[in-house]
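Remarks on the structure that follows.
Only one protein chain is missing; all other protein chains are in place.
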Amino acid sequence: MSYLTDAPIDTAALIRRVMRPSDGAYVLFDGVVRDHHEGHAVESILYEAYRPMAEKEIDKIVTNTANQYPDVAIAVVHRLGNLRVGESSIAIVCASPHRAEAFAACRVLIDRIKETVPIWKKERGPDGEEWVGWQK
Amino acid sequence: MSYLTDAPIDTAALIRRVMRPSDGAYVLFDGVVRDHHEGHAVESILYEAYRPMAEKEIDKIVTNTANQYPDVAIAVVHRLGNLRVGESSIAIVCASPHRAEAFAACRVLIDRIKETVPIWKKERGPDGEEWVGWQK
Amino acid sequence: MRVRMLYFAVLRDIIGKSEADVMIPEGTRAAEVWQMLRRDHRELAGYEQPPLTAINENYAAPDSVLREGDELAFIPPVAGG
Partner (left out) sequence: MRVRMLYFAVLRDIIGKSEADVMIPEGTRAAEVWQMLRRDHRELAGYEQPPLTAINENYAAPDSVLREGDELAFIPPVAGG
């Protein structure tokens, strides 16, 4: 099971993969390339990963979150490559018998994934391109 | 614009309706009929509404939440009729430039909708049927 | 005066119809209509307090005075979502 993909994310398939008959709800977080960042226009974002390490780091986060929220079923997929505005870079589905845990687990997952997984993005727009987070 | 439908919910259409190029994420909450409730098996749920009032109450909640989270674009749809296990009864999409508000608005919406909108459900299963929340 | 009653969910099942026009005295309060329903339907006997009350598609205080032509609905515990 890989958490990384080079193809467009199929959220419907992701949802089908996690939902159990005992689940009363799921929460889907879908991160999408937006047309601006810190005041400049964005046309596309190139996502790159240290793939084997990113897989392991996401897996650690998913395992820890599943332990913290044992009733929640989790699916995560992160897309790599060049994505245009409106395309999904990450989808996280948390299904649960009750909604509170589904919300909480989903929020924890995206926060942790953004903190520690070795994935980078280069924003491209009319003002040029730039690796996000790197101060020149 | 109606918030109620008798047809299966098309979440993809709902997402397309709200997403703007400036949105960096959306959160989808999807409530689904689950196979159990308070210890007994559930096969289907009949959802019924005081339709014109339910439309107005949902609209009030959406308007209040939009005022509280002005950056968030919101879509809500609640299905009525007899739904089997695994079918979606409600979908809420909150799109936003930043994820925190999308999560917060989505959570507030489902909590408020469950509290005050005149919609009822009759659970049907092998043990018979029962209006949820009514103490005989 | 005439008031339009709407019955939903468990109340419709108990009362056996989804709507009815009822004639009530001027000045009747919503909660008093609930007490009339309790007298007629012993399944409601345990419900001394009226459930949430809606007049003309808006929640209203149970002691609201009704007017000619009002649409009155008692709202059993909601369970949307």
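Should a chain be cited, it is by its letter among A, B and C, assigned in written order, with residues numbered from 1 in that chain.
We take it that contacts are C-beta pairs under 8 Å (C-beta built on N, C-alpha and C of every residue); 3 or more make two chains touch, one makes a residue touch a chain.
Every value quoted in this text rests on a predicted model; they were computed, and no experiment measured them.
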Check your understanding: So which shown chains sit in contact with the chain we cannot see?
Key -> A
**Study point:** Hidden partner chain, touching residue among A:84, A:98 or A:114
**Key:** A:114
Point to revise | Sites on chain A contacted by the missing partner chain, in the whole complex | key: 31, 47-50, 52-54, 56, 78, 89-90, 110, 113-122, 131-136
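The rule we apply is simple: only the chains that are shown with their structure count from here on.
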Revision key, fill the gap. Chain A and chain B have mean C-alpha positions lying a whole-number Å distance apart equal to 24
Check your understanding: With chain centres defined as C-alpha means, what is the inter-centre distance between chain A and chain C in Å?
Key -> 49
Check your understanding: Could you state the distance in Å from the CA-based centre of chain B to that of chain C?
Key -> 26
Revision key, fill the gap. Residue numbers in chain B touching two or more further chains are 31, 110
Exercise for review: Can you tell me which residues of chain C touch two or more of the remaining chains?
Suggested key: none
